[in-house]
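All protein chains but one are shown at their positions in the complex.
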Amino acid sequence: MTEIPRERGRVPGSTMDEELDVSYAKQMLDTYPRSFNLDAGLLAAAIDALADCGQACDACADACLGEQDVANLVKCVRLNLDCADVCATTKRVLSRQTEYDANVTRALVQACVASCKACGDECEQHGEHGMEHCRVCAEACRRCEQACTQLLEAMNA
Amino acid sequence: MTEIPRERGRVPGSTMDEELDVSYAKQMLDTYPRSFNLDAGLLAAAIDALADCGQACDACADACLGEQDVANLVKCVRLNLDCADVCATTKRVLSRQTEYDANVTRALVQACVASCKACGDECEQHGEHGMEHCRVCAEACRRCEQACTQLLEAMNA
Amino acid sequence: MTEIPRERGRVPGSTMDEELDVSYAKQMLDTYPRSFNLDAGLLAAAIDALADCGQACDACADACLGEQDVANLVKCVRLNLDCADVCATTKRVLSRQTEYDANVTRALVQACVASCKACGDECEQHGEHGMEHCRVCAEACRRCEQACTQLLEAMNA
Partner (left out) sequence: MTEIPRERGRVPGSTMDEELDVSYAKQMLDTYPRSFNLDAGLLAAAIDALADCGQACDACADACLGEQDVANLVKCVRLNLDCADVCATTKRVLSRQTEYDANVTRALVQACVASCKACGDECEQHGEHGMEHCRVCAEACRRCEQACTQLLEAMNA
């Protein structure tokens, strides 16, 4: 089987140093042709956290559907689906720098914080009762909520 | 400024070892409650490559819009937008294991290969003429095309 | 050529009466197995307006890219892309009734109002200068902004 390296955004030919951890989001910001106001590190961290959280939520909704006890996981599926959608859209809007609109961005990131909070709270409960996929997803939601909150603070500073 | 670590999927409390590179996609597959037929490593690699490519394409479309010479980048923007959408949907479908449908999955991954090929070809040309965001995006498209092709081969084996 | 009727949601076999105008969104709400708090008519109107606005924004971004004067339409393209994404996600969240979360929904609909306002303002200007696709898109944005605002008012009542 051909091996695909697991690391993302590895700069080709780079040695084992911090360059290894540069995500595509950060590389794309670093090559953006205009200047932009937000801190590139905070922005890339938010975009990466949104990508992780969106994927984890899609996978967690599916894993809940795969559980024998699906009837008790309906709320979790629903919040996962919402959070996956909101993260996906917030990620796309934050990936755009050209003709940035602060009002739209701020309102959307706030909605995303609400969505990550609701989904993280629900998943955390199931994670504490042995649902491992919910535990992992709750972690992704918490990190995304944190990254979005920090971005909001930077936007309002 | 509070630091957000750049690494994704870091297992909390893990030491600096290979655990660091386990993406959320792989963690979610590892905690999925049922069995599934596809190789988890290939599948996680494809999901991660789709996430990276989708983000890079969204950002590249935006970077092209930020270039002075946008009129000569219209084809690139269009292919980026399509590729971002196709990668996002393919990522979501591959993130679902429950009641897997081989026909739908195969047809969609084939469409994704076509989209990554078209966008990668276009971006590569601009990358060779100094558009750094196109060079990075072309790399993400090539890796995604490769990961999807390997997954298709495994599905057909 | 086989004819596909243009009307949406036409109930098969129905005669030319008001049934003809029942959208799929309304039909799906009418067959939802549980009760829900929001007014079905307002909700269906918002979902339909979001679908129309999302599609118009995707098409308007593309039409702007097809204009000779694309360099002067970059802001319009960007706002169109954001609005298309935000409308698509808001539509999906509003299409879900099970385990409704008022905080997430309200924040997202507010973000959608901001997005429709920004995009509608921009498109309206270009529409007044002869860009017909911008004129049509501005109309879709205004209707969507209005439908979302009315839904928010009902949620807060």
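By written order: A, B and C. Residues from 1 in each chain.
Going forward, a residue touches a chain if its C-beta (ideal position, glycine included) is under 8 Å from a C-beta of that chain, and two chains touch if they have at least 3 such contacts.
Everything numeric in this text was worked out from a predicted model, so none of it was measured.
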Practice task
Quick one: jot down which shown chains the absent chain touches.
Solution key: A, B, C
Practice task
Just name the one of C:Leu38, C:Val104 or C:Cys137 that touches the chain not displayed here.
Solution key: C:Cys137
Completion exercise
Only one of C:Leu65, C:Leu79, C:Val104 or C:Ala118 touches the unshown chain, namely C:Leu65
Handout entry: Positions on chain B contacted by the hidden chain, ascending
Key = 74-75, 78-79, 81-82, 85-86, 88-89, 92-93, 96, 98-99, 101, 103-104, 107-108, 110-111, 114-115, 118
Fill in the blank from the handout: Touching the unshown chain, chain C contributes residues 1-2, 4, 6-9, 12, 21-29, 31-34, 39, 41-42, 44-45, 47-49, 51-52, 55-56, 58-60, 62-63, 65-67, 84, 88, 91-92, 95-99, 132-133, 135-137, 139-140, 146-147, 150
Practice task
Could I get the residues of chain A that touch the absent chain, sorted low to high?
Solution key: 61-62, 65-66, 70-71, 74, 77-78, 81
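Here, only the chains that are shown with their structure count from here on.
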Fill in the blank from the handout: Chains adjacent to chain A and to chain B under the stated definition are C
Practice task
Averaged over CA atoms, how far is the centre of chain B from the centre of chain C? Could you give it in whole Å?
Solution key: 29
Problem - Computed distance of Cα centres, chain C from chain A, in Å - result: 26
Fill in the blank from the handout: Where chain C touches two or more other chains at once, the residues are 74, 78, 81
